[in-house]
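Okay, here's the structure, questions in a sec.
Part of the complex only, each chain left as placed.
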Amino acid sequence: MIIVLKPHIKKREETAVLREIRKLGYKPHVMRGVARTVIGAIGDERTHQSLETLITWSQVESVMPVQKRYKLVSREAHPTDSTVTVRDQVIGGKKVQIMAGPCSVESERQLLSTALAVKAAGATILRGGAFKPRTSPYEFQGLGEKGLKLLDKARRETGLAVITELLSEDHVDLVAEYADIIQIGARNAQNFQLLIAAAKTGKPILLKRGLSMRIEEWLLAGEYVLSNENPQLLFCERGIRTFENYTRNTLDLSAIPIVKRESHCPVVIDPSQGSGRADLVAAMCKGAVAMGADALLIEVHPNPAEAYSDGAQQVTPAAFARIMQELAPFLAAAGRE
Amino acid sequence: MIIVLKPHIKKREETAVLREIRKLGYKPHVMRGVARTVIGAIGDERTHQSLETLITWSQVESVMPVQKRYKLVSREAHPTDSTVTVRDQVIGGKKVQIMAGPCSVESERQLLSTALAVKAAGATILRGGAFKPRTSPYEFQGLGEKGLKLLDKARRETGLAVITELLSEDHVDLVAEYADIIQIGARNAQNFQLLIAAAKTGKPILLKRGLSMRIEEWLLAGEYVLSNENPQLLFCERGIRTFENYTRNTLDLSAIPIVKRESHCPVVIDPSQGSGRADLVAAMCKGAVAMGADALLIEVHPNPAEAYSDGAQQVTPAAFARIMQELAPFLAAAGRE
């Protein structure tokens, strides 16, 4: 931790800071600069968080942490890329995996027809929400267990793996029974109790970035998964909230190279939530592949205009197949499959 | 719902939109303007959300909702101010209630000394976190049930009511046993299952605004409480996330008149989280009272520099007493007590 003192303070004010630093278990190291005196407090910052509170002292101008706060998710801890394997499919390897399916599971017919179509076009993982977090209590909340059973049926009929969202600690066992990958949604990205409970199932976890989460916070939320002894973690960028209102969210594709630099975990891009507009999905997918995404999570619905949720961002099976074709040369350019 | 068509579309493209509107149960009403044709779809927007998905149709330029999505929290549903009563103290009445205490409960001595001090200075409700949501898994996570018991002890010794945070569905019964008011934190503001579970305890709920929540979304999250038959809801503004980095958050005091215009529920301001800096708390409190806040939630710690969490934003008991004195003329100016 670096502590910058205000100019022109008294000697005893400086001494008091040094005493507190020692009291908290750090070794102070004083540097006298031209305009300011700076103190380095030497020790592990993660065990003595309270040092940051020196900022409240009147003689202190600023306090700056030196260490990174994440450990297990960091590249320092694991220099090579980690991978997550789901039903023979490796996420984080040479092949860019495609997760596709409807926003919400609505009916057997809707789900199966979509599953068959996305499989035919190249998807390997089926997405579909059985429990839906909705901004308003008056909106469709998902089919619940019935939806999970339909996902299971679709998995048996198509061989696709299944990813579905977990949004309550009360559903952990139920969702873990049916899901191959457990998704934690953006609104629960810092619901740490849910993250811990999900991690403990031992299932791979896909952690969406919260709407206004800094990348450091996102990595720290992932740390809750790895520190609960579950190494199977995927980070999924799905758009952040900005002042722009043309799109529902602003997809931050720069998160791909940044997370890959800081962490060893695979990165997934959700262009559907990330823009909220079906007509932008194809372009977003191309950018994501070019920038190094390990998987894409795409919403597909047989009839978006009649979807129970988020119709505006779901593409039709035909459009999905077209996107898959258009992606092929970009996958090749990126040295991926 | 208002549907704006693109210019120069074909007659049959318009007809298809009209057909879909009718199919979804709305009555279309066509208006031909100078540059655009606009269709009003008449019907209750809350039951046919899917109409918004017309935005995916190539002939549609924009779709704009007309109705407000919140119902029970709105002033339309309840034109007069509602109040929440906790141990004889009315929140939302003439008296501005002061909730004060440490960020985290750390020890009996720390809590009791703080409780006595804040009571002496005018607080009526004691705050203290027993379960703490922390960005990093390596930070102090709270004393848990032991913390709740200390809060109970402080309540018995001082007569102060107790507000404490609930962050897991697994702790609902436990927290409800000890809390007079259940706090839902900013990171759980759209954890709808937690909101429902908290609402069902029948205890008053203080709902903090999420870091990047629009006011409409915040009111809708409150709707989850009221629609689960708990009318005792407090909205608490605690700072939003912006690009500014001088403060930890940007306290949005304009939320006070806005929420009071749109809703009947009392509004609480948290100047401690709202700025992240103890030296700004006094000014924030004055602004909050002047703009009509019904209560303040202030973090007080006997020795902020040694706090287990968020020391930089906690004021000392002496500073708290000074703030209470400075507030008096502003309370009078606002016609409050």
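Every chain is named by a letter (A and B) in the order it is written, and numbering of its residues begins at 1.
Convention: contacts are C-beta pairs under 8 Å (C-beta built on N, C-alpha and C of every residue); 3 or more make two chains touch, one makes a residue touch a chain.
All values derive from a computational prediction rather than experimental measurement.
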Exercise. Whole complex: how many copies, 2 being shown?
Worked result: 4
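Criterion: only the chains that are shown with their structure count from here on.
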Seminar exercise, completed: Cα centroid separation, subunit A vs subunit B, in Å, comes to 25
For this session: Spell out the part of subunit A that touches subunit B in their complex, as residue ranges.
Result: 20, 24, 46-47, 49-50, 52-57, 69-71, 133-140, 167-170, 187-188, 190-194, 210-212, 217, 220-221, 223-224, 227, 241, 277-279, 304-312, 314
